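Mind having a look at this structure? Questions to follow.
With one protein chain held back, the other chains of the complex are shown just where they sit.
Right, subunit A next:
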Amino acid sequence: MAGFGSENILAGAALLAAAVMAWRVMASRAGRRADALPKTDIDPARAAPPSADALSRLIETLDLVPAAILVLDAGGRILHAGPGAWELFGDSLSAIIRHPAAQSVLLRLRDGDRGEVDMLLDVPVRRAVRGQFRRVRLAHGESVVLATLLDWSEQDAVERMRTDFVAYASHELRTPLAALMGFIETLRGPAADDPQAQQRFLGVMAAQAARMQRLLDRLLMLSRAQMSEHRKPRGQVDPAETIARVRDETAPLLAGGPATLHVDAPDGLPAFPGDADQIVQVLLNLIENAIKYGSGADDRAVRIGLRVRVTAPGEGGAARPGIAFTVTDNGPGIEARHLPRLTERFYRVEGTAARRTGTGLGLAIVKHIIDRHLGRLAIDSVVGRGTSFTVWFPLGDGLSSNRHETIMDTSRPQPADPG
């Protein structure tokens, strides 16, 4: 279905290109008739200007096609990336084109040839891309390659998730399930006539069942975060609104508990591109963690801070301006050796009070959401003093503004690369 559609797009693009070139040839013939007597039009230097013209006309036309289309030179360099390609792949375009699978197809193409190749990119998020290439002759000795890119990531993600889910679910659900089965055995046998023990066991069973429930909820949340990871968020997030929602949703957790939440956010924070629900989710997970892990073994009152501020370019290693949400607690802190591994699935710091209640998935979900938003997560912790999680999101679309639409000079197509 998708494959069929893409065939049509490429065929359509090639047809458009052919039409544009036919038009150009006619136009240039009319113009050249006067000085065509000496056969100088073979001179590549003289042929160059009209072909640049043809290229820009071709690009103009291709930009109207609603697909991810690139124009490459015959050596495989990107001359132009259409709006569809930017929308879908953004910063990954150069990584896709320099992929050896794409390069080996590109360098083998002769005029009129077509080729297709599947590629996998690992970072920043796993993406499966199918590239279709067609080399088109523009003028004497000058050819360009039209590339159509298709995003295969969703199918790939579904496939992987199915195997992941089975592995994780069976591994993590086994412990509470074993406990439940053990108690059921006991209730049927030794405790069959002991109402007091029955009540106690039923209590434990309810807790285990609740844990399984929580784990399943988290697994589903994780799979949703993973599914949407390679899709660029479309909405705008208003920080003030986000903070209000976080306050509302944490109120029941904080009510009557020893933990308190203190928000420190200036007025007039700028909105940034993102998925508002997911940003709230990130902050909720971080605050829930602070409540759970912050109080430590002695159950003392934990003071949770949420600070929001705009960061200048160059701050914290990010070249772009952004907005940073920092969640702090005055809990027991986390040893430095655990910090880099906290976002791994099911990684739990041993010996903490929350080891029994945590699913080990909260920060993994946070990480997936941050990756989707091209953001960053920084963790600072001092044992005995507390921990701070800073989530940073770029203001603007995450691509610097000077790198838009046309990556390279389109005025001159490159000659074929024999290497």
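The rule we apply is simple: contacts are C-beta pairs under 8 Å (C-beta built on N, C-alpha and C of every residue); 3 or more make two chains touch, one makes a residue touch a chain; residues count from 1.
The rule we apply is simple: contacts and distances are computed from a predicted model.
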{"item": "Name of the absent chain as recorded in UniProt (options \"Amino acid/amide ABC transporter membrane protein 2, HAAT family\", \"Phosphate-specific transport system accessory protein PhoU\", \"3-isopropylmalate dehydratase large subunit\" or \"ATP-binding protein\")", "value": "\"Phosphate-specific transport system accessory protein PhoU\""}
{"item": "Touching the absent chain when the full complex is considered, from A:98, A:200, A:262 or A:385", "value": "A:98"}
{"item": "Which residue of A:269, A:284 or A:378 touches the chain not shown here", "value": "A:378"}
{"item": "Hidden partner chain, residues of subunit A it touches", "value": "44-45, 75-77, 91, 94-95, 97-103, 120-124, 316-319, 336-337, 339-345, 347, 367, 376-380, 390, 400, 403, 407, 412, 414-415, 417-419"}
